[in-house]
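Missing here: one protein chain of the complex. Every other protein chain is in place.
As written, the chains take the letters A and B, and residue 1 is the first residue of each chain.
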Amino acid sequence: MPEIIIRTEKLSKNFVSKDRKGFRSKKKKVEALKDVDLEIEEGEIFGLLGPNGAGKTTLIKCLTTLLIPTSGRAWVNGFDILTQDNLVRASLGTMLMGERGLYWKLTGRENLDYFGALYHVPKKVRRRRIEELKELLELEEFLDRSVETYSSGQKMILAFAKALINEAPILILDEPTVTMDVPTARKLRRIVMDLNERGHTILYTTHLMQEAEELCDRVAIIDHGEIIAHGTPDALKASLVTEETITLEGVIPQKVTEDIRSITGVKAATVTSEEDGRTSVSIVTEDSRLLLPKIIEKVVGNGATVDFIKPHEVTLEDVFIAKTGRALNVDTRVVAEREGGPSGR
Amino acid sequence: MAHRGFGLARVGLLQRLSTFLTMSKKTIMEFSRYPVAFVATFAQVFLIILMFLFAAFAFTTPGSELAQGRQIAGVMVYGLIIQLFLSFTLWEVGFSVREEQIRGTLESLYMSPASRFGSLISRIFAILLWTSVMAVFAVLLVSLLVNGLPTANFLLAMVVLLFTIFGLMGLGLLMAAITIRLKESAQFLVSFLQFFFIIFAAMFFPFGVLPDVMVDYVSRYLPVAYSVDAFRSLLLGLPAGFPELLPLTQEILIIVLFGILAPPVSYLLYKEVERRARIQGTLGEY
Partner (left out) sequence: MAVEKLGLTRMSRRSNLDIVWTVFKARILIISRYRGSLFLETLIPLVFAALPILIGLSVAGGDAAASANFNRQVGTPDYRLYMLLGAVTFVVVSIMLWIVGFWIRREMEMGTLEAMYLAPAKRLYLVSGIATYAFLRSLIAFAIALGVGSLVFGVNPFQGEIALATAFLFVGLIPLWGLAFLFGAFILKVKEANSVVNSAQWVVSFFMGVFFPIAFFPPFLQWVALSFPPTWMNNGVRAALQDLAFFFGTWYFDLAVLFVFAAVVPFLGYSFFLRTEHHMKKNEGVGQY
């Protein structure tokens, strides 16, 4: 039985935010995390999924001791985040969202050396480690240039290297692939899997469901500061097996989606993408065979045109839709802003 | 080629005016969200004045006339007014461009079709408003301390100030252009220029105490020096020996030319620098 390496107990975090309108402002409380209970096992890749503003970054910042939670407790690598914060930090290699956190006037190598020292990595070991990382992440080309000359992808890779400098047992990666191009992101995922095989535990946040399915042993879905589902991707998908999903593509007005939702037996209907006037609607039903005729009737009767219908395999995205009634990639930012949650940077 | 309109964007004159007002409001709103800075700048003006008066006091001849004290205070505070306008246009215009560059808001500003000139002018406009408040505050404070300051030739002095401000706006634009090019180093240049003008445009003392070499080889080539000289000479009621650099009419002529020429020339330069930055893609770089 693997040991629990990260554990949270009823972890909550409230922010006081100021709403501003012109010269007036008023304070209001935002609950960024609500009683989060989480257990991450040693040696797994654990995915934290959720739209922007769901509380992923807040949770990560609490675990990395950047924020002090309002209530609740948490342990990382056996250390209490409140009373043993230095040991918690020593146990972690962290890459926060965005490529901030590098010295622009220093070269990549100088940055790595600097942060290595801050992690108490002895000088000789540091040098060796930087060479290793140069090989592993293919940094030769830009390691000795000053960071201000980097492309944003290069900055992200360097930020990733920085997270690896102390070879920490636990890696926390907050949306690491967000500004990377496709091949670089693929390379990063491969390295993450390698590191995991060598025994590192990895906490990985993303809002890309495919990425989570590809990478993670277990995932937790977070929304509005609450963990709404967790388990292995397969188990989560299996929980929807009694339900079936149908995707419709074509010219489908918003009102039609609402009509579909009103059909008894339809559990959820959500627009998952909208491009060039073509809409894709994902419908979760109890029995697609029984309901499909009714759905088609509603659609055609309302002046929509459907070019393509496919029943499809359940994905984590469907899990999210079934739990929240919303799609992950569409709308989420609007939701985050409306909720006033501190959206991840 | 036919185009399909501009979406919701309206490019008429009225909309331009409203864009300008929105932008000015944004700048003023930003000021209001930095209350500490707001108080700090006032405190700063207050302290600078007090400090120079105390320093001056260390050199006074016992029993010297109050009138002489007033003249000295006048030289200082009227110089300070020009200095305030200068430093705020140099700092705030240059610096806020830089700040936006760092935060990445500069690029989003450029992506909107709002006229660049409008965006700059509105920024400067808000800053001028704020500086004027400070200038009035400084004058009131000093008149309180020395029992009233001379305010002769008020209208003409205001005309001088107005043209000086136009000219300084040109300098501000120039500074914005330099900031885009020099990035980080621009801050040092701004600080340097501030000190440079304080000494060479004799902002807190008469030109008479500067070594002749400095006046002849540097001060006389600075339009701002004439502004300082004419502005305070006028308000002090043209006492003997003032203005110090040139006869008043010639000084005013220089100031008017400065006010008329500096903004368009700087604007052209600014456009050019901006164009190059866009060619090289260095606008959002920092």
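We adopt the following convention: contacts are C-beta pairs under 8 Å (C-beta built on N, C-alpha and C of every residue); 3 or more make two chains touch, one makes a residue touch a chain.
Just so it is clear, the structure is predicted and the values come from calculations on it, not from any experiment.
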Contact list for the unshown chain, restricted to visible chains: A, B
Option touching the unshown chain, where A:183, A:199 or A:293 are the choices: A:199
Residue among B:17, B:50, B:136 or B:257 touching the omitted chain: B:50
Residues of chain B (touch criterion as defined above) contacting the omitted chain: 34, 36-37, 40-41, 43-44, 47-48, 50-52, 54-62, 72, 75-76, 95, 102, 184-185, 187-189, 191-192, 195, 198-199, 202, 204-206, 208-210
Touch residues of chain A, complete complex, unshown partner: 15-16, 61, 64-68, 70, 77, 86-94, 96, 98, 100-106, 110, 113-115, 117-123, 125, 129, 146, 162, 165-169, 198-200, 342, 345
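The rule is simple: only the chains that are shown with their structure count from here on.
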Separation of chain A from chain B, taking each centre as the mean of its C-alpha atoms, in whole Å: 49
